[in-house]
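One structure is given below, represented as structure tokens, and several questions about it will come after.
The other protein chains are all here in position, but one chain of the complex has been omitted.
First chain written, first letter: the chains are A, B and C, and each begins at residue 1.
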Amino acid sequence: MTQSNRIAGGQIDRSQTFRFHFDGLPYLGHPGDTLASALLANGVRLMGRSFKYHRPRGPISAGSEEPNALVELRSGARQEPNTRATVAELFDGLTAQSQNRWPSLKFDALSINDRLNSFFTAGFYYKTFMWPASFWEKVYEPIIRRAAGLGSLTKLEDPDEYDKGFLHCDILIIGAGPAGLSAALTAGRSGARVILADEDFRMGGRLNAETFALGDQSGADWALAALAELASLPNVRLLNRTTVVGAFDHGIYGAVERVSDHLPVPLAGKPRQTFWRIYSKRAILAGGAIERPIAFENNDRPGIMLAGSLRAYANRWGVAVGDRTAVFTNNDDGLRTAVDLQAKGVDVVAVIDSRENSELLPGIRHLRGAEVTNSAGRLGLSQITVRMADGRTETLKVNALGVSGGWNPNVNITSHHRSRPVWREDIAAFVPGSGEIANLLVAGAAAGSLSTHGALVTGDEMARKALEGLGISAISAKLPKAEDAPVRIKAFWHVEGASRAWIDQQNDVTVKDIKLAHQENFTSVEHLKRYTTLGMATDQGKTGNVLGLAVMAELTGKSIPDTGTTVYRPPYTPVALGALAGRGRGHEFKPFRLTPSHKWAEEQGAVFVEVGYWLRTQWVAKAGETEWRQSVDREVLATRKSVGICDVTTLGKIDIQGTDAGAFLDKVYANTFSTLAVGKCRYGLMLREDGIVFDDGTTARMGPNEYVMTTTTANAVTVFRHLEYCRQVLWPDMDVQIISTTEAWAQFSVAGPNARNLLAKVVDQDISDAAFPYMGAGNITVGGLRARLFRISFSGELAFEIAVPTRYGDAMIRKLMEAGAEFDAVVYGTEALGVMRVEKGHVAGNELNGTSTALNMGLGKMVSRKKDSIGMLLSQRDGMTQADGLRLVGVKPANPAEALKAGSHFLKTGAAATAQNDEGWLTSLVYSPHLGHHIALGYLKNGASRIGEKMRAVNLLAGTDTEVEIVSPHFIDPEGERLRA
Amino acid sequence: MIINHPILGPRDAQEFVYLGDASLIHRPDGLTASIEAFHDYTYLRANPAGLHRELWYHEQGDRSWLVVTRNTVTHEITSVELARDVARSEGRSK
Amino acid sequence: MRDVNLKPITALGLDLPQVVTLGRWTLTERTDVALASLAVRRGRLADVQALASAAGLPLPPAAMSEQGAVYAAFWVTPEMWFVEAPFASHEDIRRHLLAAFGEAASITEQTDAWVRFDLVGPGLAQVLERLSNFDLAAAPSGTATRTVLEHLGCYLIKRSETLVSLYGPRSSAQSLHHAWVVAAQSVL
Partner (left out) sequence: MRYSGFRILKEALTGHKGWTPQWRDPEPQSSYDYIIVGGGGHGLATAYYLAKEFNQARIAVLEKGYLGGGNVGRNTTIIRSNYLLDGNQPFYEFSLKLWEGLEQDFNYNAMVSQRGIINLIHTDAARDAATRRGNAMIMNGADAELLNRDQVKAMYPFLNFDNARFPIKGALMQRRGGTVRHDAVAWGYARGADSRGVDLIQNCEVTGMRIENGKILGVETSKGFIGAKKVGVAVAGSSSKVMAHAGMRLPIESHVLQAFVSEGLKPVIDGVMTFGAGHFYVSQSDKGGLVFGGDIDGYNSYAQRGNLPVIEDVIEGGMALMPMIGRARLLRAWGGIMDMSMDGSPIIDKTHIDGLYFNGGWCYGGFKATPASGWCFAHLLAKDEPHATATAYRFDRFLKGLMIDEKGQGAQPNLH
């Protein structure tokens, strides 16, 4: 429990000590540590196992590019798999477990795979496991699935909340290293709205990991000062712990802010993370660069890491990964690691430099023209083998090795629109091509300016360029003096003869695998990627892709850019799914729409059903009713016997006015409305342009230039959209104005023989049949309150629909029930509504299925051929007017005791249940308490002329086969005497 | 995406509903057109890889139908007009 | 006239408008405002403008709102506005407007199609940025816009730096209210 590898310095707060656990063992760390830095400080190098060979692994980086040190962070429902220890911020009481190993990290049974590696080559599984065919699902695949995967989910609901939001700025700056800070200072001082986002909890980027000075300050102190100034500017918003994960169209960027991940649990009411959609006029990518390794035999042992990261652990976190350290480099930056470590008193055994004539380092054993050819150490590095310039080999006892194969500008986000970066020979790396993403500028190391000076200068330059584009005059900062060392690199990718030399460490892709891919003609970069899984791991190949390309380039004899480029896809780093969902979970997945009678219905103990966003009363159980059918039957019978009330507010209501309103309706309805008399309503049928029925409903003429259209609940929005389309796009000169009034009016259906008697007690006007005949409509009053009355019926009974302003809807339902008491009035829900409409033979959702014509529904005559209307012409196509086409029919079981099932198909008696014999299906099925048996509507081939025919309704899913009789769809009152009563 | 609404300025495309090719403006007259002509109007599309004139409806905004000219390869939007104005200028009336 | 006296309830299902205060912000349900749409009949814009000024009814430009002596109005779409008036005096707002505009405009009652919440306090943008893509901070006072909150089309009217009116679908009043409360809490 001693921090054996902790050395002096660093940006950690040693005044506070955190206790944390990894694989059950306790350790100590400090604020400012990551899980990786704290474990390394405690002498722990082994943190994970690789995907395929289960090789022991430690961190190779100190950042989000980490492929190896993935752990399960936290426990219980908050356990999160595959968390990078290198970015997990330490907090007091943190617990983490290693993953993808059994039984333990030190002894992993599946490391047997490593011994069998010569069988498990790239794509081996495409070539075997094929016999016998049935064995794949039963035998091979289960084994593979168990072995595969990394961390695990608990299957428990995520207890944390997530927010989503929208931010707006003139300039979004991605990355708060020297380039990003320089850009932010210029943009901020110039008055632009700036957002500066950085994935780290401590802004400053490499300035926190390096020792060189900016002006007379340390880099880290300069960063602090710059951030302090930026924080003081009201037009600048600093977002640390915020990763910009994707570039989308027109300046929109996605970003994840880890609001609470550095805390044991989020504070009350606070989200764990917030997903921001950032709307920017300009963006500057200052994402820095990512170091890449050199491939050599067994280059994946814990203790071997990127040289810049080894340096970062020492400089930023005060951690010496090992006490005997070596560095393997092909460029000058690697030398910095040796210098810094030695300055901190770490024993630097040697610097192995692949270049023959680099500048000799004073006071360090600098082996030029040398290569590391192998390493040893079961669970961590204990020695390396070095081949000297003269060919001699020597083994060095070291427990830490820093490797630098050069730095890749972080082009990731610039390729999110699928454009390709370009190769720069002088730094042996890809840099962003120009202008792939509109209004995205790139500064600093991400643009290939790899010195601190270059970062500061290009940051300022890009900020000026962005400001110029926005018409804001720039006020630049005076930039401090900073190192401007040239990039001295001699490309060196992998050690000659290396075979099991790792390129993609997480997915265990080695030089050998790339050779095999080449041998089998998977040479295009996409084939290479897909066949070997190079770059498909959770790091998307941030450290390995270019290395893999280089090896393939050698094999094909092409240049690296001719071999291919690496294109990254969003997100930049993996994003918690919870963050992308935000609050839209559970009951908040979608908003609720509540009917005016909802409060009253709740008091009655109503059962509600989801209809789109609406909650509607499905039925209301009375005392003693245990089965839903009992309640529904009662509601139906009571309505047909006396009177029932139903909240029908959810039906769409559209107010249509203007001198052309009638002519307009003639265009959008298949039948005619311009001739409708004021004070009357009519059933209307609306087609799509392809001649299929779109929607139906009754539309009333309230005045010479004023109609009220009703739509189905389901289509209220799409019908309104369609009407706007017709009046703006198709007939732009018509004098028509429309507006939705669906929610403005609480509308109730009052149906049954006593409907009029009941309403007469509450409305102020005479509603006798003479004064208010069938299909009448008009404005009335209820105790002086403005209201609307329509004499329309969905149930087939004498019925009215009465509407009052919505705020009075609750009072209205109570009033109607009170006034109806003497008639034993009931409220009926959507189930009873459905029963009565089927009894009456009205089509609804199951018949209006988007593939049915008016002819199918038996409403063919409604389509007027005398006028042009939407869908009129195409509804006449041969295929849609065949005599033996589907027609709406009624269905009842030959034996009334037998039950039917909606979705059953019609078969002729004696016909086999095959598609060839399929005659149609039952669309809607209800039990009719009125008739005492099941009844249904259905679509049947040539159905209209088959009334009386006996056939079968077959439901193969339930194994039922029922004899049915085809009847008229109008089960009650076919002549409609009741509704005209 | 951002659609630069001719009246309201830049708006998130999420506020809009997409319909498709603006050639839908040129609806034949059902009383005089042939079924073939109506079929071509309803079903056939140029579907270009490049500039595309298309209809968007600002459903969660001012309810205007717009004709947007957008590059289907880059998603760059080069012009946005009120569909009513376009329809009138292209001969639609009552 | 029947002796029927219907007692209204609020969109949140209560007898009286609800007021909630969270930290520096207050959310008030407003039931005392009548609302109607006013759309110009084809070719009658000049008439409508004349009649409007006669009635003291402002017709603000696109995306703006304006307060008059009795009437206030905000723009919704070309040649169409929503008109606000005191509910107490103008409950039947359509009748008032018909008297003023006759056949020059199409007028439709909208009062109960919407729930209105007034959001009061400093820095409302901090809350709204979690609910809507509307750039409230950059918008001048008087701005009126429709946008999406909680998957719902709503109107936001920035009456001042510290007062925003939100009109949302009345039937979803509870969902909108819940969303606001949750967003405010995660900022506080």
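Methods note: a contact is a pair of C-beta atoms (placed from the backbone, for glycine too) under 8 Å apart; a residue touches a chain by one contact, two chains touch by 3 or more.
In this text the structure is predicted, and so the values were computed from the model without any measurement.
Visitor: As a test of the contact rule: which chains in view would the missing one touch?
Guide: Its contacts among the visible chains are A, B.
Visitor: In the whole complex, not just what's shown, which of A:Thr242, A:Ser280, A:Thr565 or A:Ser924 touches the removed chain?
Guide: A:Ser924
Visitor: Which candidate, A:Gly691, A:Pro732, A:Gly776 or A:Gly890, sits in contact with the chain we can't see?
Guide: A:Gly691
Visitor: Out of A:Lys397, A:Arg569 or A:Lys950, which residue would touch the omitted chain in the full complex?
Guide: A:Arg569
Visitor: Of A:Asp33, A:Asp160, A:Asp460 or A:Asp810, which one is in contact with the hidden chain?
Guide: Within the whole complex, the residue contacting the unshown chain is A:Asp160.
Visitor: Tell me which stretches of subunit A touch the chain missing from the display.
Guide: Looking at subunit A, the ones touching the missing chain are residues 51, 78-82, 118-119, 121, 124-131, 133, 136-137, 141, 144-146, 148-158, 160, 162, 164, 246, 248-249, 252, 254, 275, 277, 416-418, 516, 519-522, 524, 526-527, 530-531, 533, 537-538, 540, 569-571, 574-578, 580-582, 584-590, 609-610, 688-692, 845-846, 849-851, 874, 877-881, 901-905, 913-915, 917-918, 921, 923-925, 954-958.
Visitor: Determine and list the subunit B residues touching the chain excluded from the picture.
Guide: Subunit B touches the chain not shown through residues 1, 13-14, 18-21, 35-36, 39-40, 42-49, 52, 54, 70, 72-75.
Please note the rule applied: only the chains that are shown with their structure count from here on.
Visitor: With respect to inter-chain C-beta contacts, which pair, A-C or A-B, contains the greater number?
Guide: A-C
Visitor: Roughly how many whole angstrom separate the Cα centroids of subunit A and subunit C?
Guide: It comes to 33 Å between the two C-alpha centres.
Visitor: I'd like to verify one number: the distance from the centre of subunit A to the centre of subunit B, where each centre is the average of its C-alpha atoms, in whole angstrom.
Guide: Distance between chain centres, rounded to whole Å: 28 Å.
Visitor: Which parts of subunit B, given as residue numbers and ranges, touch two or more other chains?
Guide: 12, 59, 63-64, 82
Visitor: Can you list every residue of subunit A that touches 2 or more other chains, as numbers and ranges?
Guide: 279, 660, 733-734
Visitor: Once bound in the complex, which stretches of subunit C touch subunit B?
Guide: Touching subunit B from subunit C are residues 62-63, 76-78, 133, 145-148, 153.
Visitor: Considering only the defined contacts, which subunit B positions touch subunit C in the complex?
Guide: The contact residues of subunit B facing subunit C are 7-8, 12, 14-15, 59-64, 82.
Visitor: So in the complex, which bits of subunit A are touching subunit C?
Guide: The contact residues of subunit A facing subunit C are 161, 163-168, 193, 269-271, 274, 277, 279, 583, 588, 590-595, 598-599, 613-614, 655, 657-660, 705-706, 733-735, 737, 739-746, 761-764, 781-786, 804-808, 810-812, 815.
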